[in-house]
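Sharing a structure here in structure tokens format.
Removed: one protein chain of the complex. Kept in place: all other protein chains.
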Amino acid sequence: MTAPAEDLRAVAGTALAWVDSHRAGFALGEDALAVDGEVDLSWKPLGELAQVCATVTRLTDPADPLHARARGLLDFAWQETHEGALFLRLQRLEPFATYPLEVYAALAAAGLRHPAFEQAAAVVARTRGWRLTEQDPTRRLGVLRAEERCGVHPFGQAPPGLPQTWLGGLPEPWTFGRDAGYALTHVVFHLSDWGCDAAALPPDLVAYLSDWLPPWLDTCLEAGMWDLGGELLAVAAIVARTTGESVPAGDWGRLLAARGPAGEVPLDDRDLDEIGAAPGTDGDRYFLHHYHSTLMAAFAAVLAGARPAAERPAPAAAGRRPGGQGAPA
Amino acid sequence: MRPDQIVTDELTGIQAADIEAALDPVEADGVYRDSRQCAGLALLSGGGKLLLSPPTPRPKKG
Partner (left out) sequence: MEQSGTSTRLQAAVQDLASGVVSALRGGDHAHVVPPVGTDGEAGDLAPAAVRVLGADALLPGLLSRTPPDPAELAVFRKAFEAYPPRADAAPTVRWSHWAMARTLRRADPSSAEAPDEPDTAWLDGATWQVLTHQLAVLAPLALPGEDCAVSRLAEGRPVDVARGFVRAVRRRDWRQAAGAGRWLTLLPGVPETVGLDAGLDFVELMGGQDPLVALQVQAARRMRTGARG
């Protein structure tokens, strides 16, 4: 396998180009505020687009074409929210929903802010009821980070719920499964500010992840779980910013081999016929089966390929465990 | 071939190749099926749509 840093830049470029050419799929549509609107098909994809692009702009040089592409997509996303005004309207409709704040926080991470929404969100977030919203511990962590991003709390508090998450409890690694996998990747994303602050990961989590990411990646990719595989590659890249470990070239090779003709990455290895029961046109279904995995591939590739040299410790300092080194992965 | 091996093979039909195959097995195929979540009992989830939605597709063997 060749030195992948350069290749991964190309991977990120291709993936973001596919995303850019499918902007329409991310558009909010008329039912974004409707009582029966499907938020998972409107606000969620837009928030994910914003989150990935925020990290891309923060980790790339302004002169980099990747940076320009991501900036353009952020501007598009911001326009879709009427420059943040829709968040305020959504909050009036569903004041105790957390998703508007979470999506907003992704845009705020890229510097796109709406002060009136932040003030309104802070009023609701002060209630006991908001703080006691029953959610998975991992989701709770994400909401806490979104509150920080929006100025509800100061940054950098030790997250109180971390030990309640799957990853934070350092479970037996062979109990890993799809749900545990998605929970753990998001804990890492939240703790590391979506890869921009890898040093914020506690050292015991870094050691744990270094030990067990290889078999999780290997088995997810063998099972054709490309979407989770991409998220795990992003986690591996975030961990590697601390440990200096090299890019898992073999795992990347398997993910890239699953790509479609324009560089898009499918969610899993189901045939499109099998997912044909979902509503909408063939194009809608194709988009829904690819957009998230493609975003994740771009995210992971930027994290792995655009590591600033200053952040990289000397490789000799890393990986000196009794084993686990010296053999191709 | 040793004389005692000839005797054994005549009796059982076991060849050295059978034994060596058993001692050098190829790796078994991986089998994957992820855990699912069942909605909490007596918990109305998604306005009752849950009961109408199609079953989660079964992940295939890897």
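Every chain is named by a letter (A and B) in the order it is written, and numbering of its residues begins at 1.
FYI, a residue touches a chain if its C-beta (ideal position, glycine included) is under 8 Å from a C-beta of that chain, and two chains touch if they have at least 3 such contacts.
As the structure is a computational prediction, the values presented were derived from the model and not from experiment.
Interface note for the absent chain: among A:83, A:222 or A:284, the touching residue is A:222. Listed here are the chain A residues that touch the chain not shown: 170-174, 176, 207-208, 211-212, 214-216, 218-219, 222, 321-324, 326-329.
In the full complex, chain B touches the hidden chain at residues 2, 4-5, 8, 11-16, 18-25, 27-32, 62.
Just so it is clear, only the chains that are shown with their structure count from here on.
One finds 33 Å separating the Cα centroids of chain A and chain B. Residues 177-179, 219, 222-225, 268-270, 274-275, 277 of chain A are the ones that touch chain B when the two sit in their complex. The residues of chain B lying in touch with chain A in their complex are 30, 32, 34-35, 37, 54, 57, 59-60, 62.
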